[in-house]
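A single protein chain has been removed from this complex, and every other one stays in its place.
On to subunit A.
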């Protein structure tokens, strides 16, 4: 097919999904689309359709299945490589997730609050002691989630330059698949070596606790790789995008400063508004399925335009508006179904602490330049900001 839209499309405005995604949602909510490798897939853009698809056992998350959308061809993981948690289907997925999800309960996350607060305060001490303007991406947005996930996992933070550079490359669509594959392999090898070390000298950390519970070392290396990657890129991007957005909206910022009780709701609205990771929830049909009157055949791939879906007029009133009072928690910024983000409550907590602390400690914070001069991660699988110069 030559006339079907080619996805993924880059966002051209930080505050809006690509216009073509919005058009598809209106005119063709289950659309035949072309992917960069020339293959075709279906794109879903309505919230209800995506929620149904992600809870339907006739769709598989297994990236190793032939025809899974947006997987680099010719550089597939070795056949004997264990699938990652995000690629498992029932019943293996439930078992694997339950083995680790106890590390991410609300109770466990709340217990991390004082340490996260300390990390945020340390970063802001350094910002306040440094020159103006300051770039909040390397000074706050990246190190906070990076330090938190490193401490939780038991990964030495001293190695963060190594995995930070590889994490970023891994997600860039402009980097050739072979190079992305190498970046992934390097992090997995690093993790495998670290786990061998943990087996000898256990610490008070997630990886050591999983080993003590009898986790398979190779599977654990895959899990550690995923958690490190997800813990780095996603929360950091939401910190920078959220800070930018709040600085651009004085009424939102005033509400947040006045009453910390509204911060969780503001964080939820930021998550919905940006929906920074859209293609993580791609799937492949393993049986024929009809969605919205369209037949999706077994073996066909499905991608989700989650940013448009999180503004779907059928699910959100005036979804293009950033609305503090919205209290809309049915968004799919963390995905939906059994694979919904494992670290979502860690991300929420980090974002709440960062915003509350940042604007309390630097009340005069402002952007050092106009938003349209900022550099956005337009070609990354996870949207975000390359840098965020601020002053005070």
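Throughout what follows, a residue touches a chain if its C-beta (ideal position, glycine included) is under 8 Å from a C-beta of that chain, and two chains touch if they have at least 3 such contacts; residues count from 1.
Everything that follows uses one rule, which is that contacts and distances are computed from a predicted model.
*Asks:* Match the chain absent from this complex view to the correct UniProt protein name in "Ferredoxin", "Acetyl-CoA acetyltransferase", "NitT/TauT family transport system permease protein" or "Xanthine dehydrogenase family protein subunit M".
*Replies:* So the chain that does not appear here would be "Ferredoxin", according to UniProt.
*Asks:* Tell me which of A:40, A:169 or A:344 is the one touching the absent chain.
*Replies:* A:344
*Asks:* If I consider the whole complex, including the chain that's not displayed, which of A:36, A:94, A:114 or A:203 touches that chain?
*Replies:* Of all options in A:36, A:94, A:114 or A:203, contact with the hidden chain holds for A:94.
*Asks:* Which listed residue (A:42, A:68, A:104 or A:163) would be found touching the missing chain in the intact complex?
*Replies:* A:104
*Asks:* Which residue numbers on subunit A touch the omitted chain?
*Replies:* Listed in rising order, the touching residues are 54-55, 94, 97-99, 101-102, 104-107, 329-330, 334-341, 344-345, 348.
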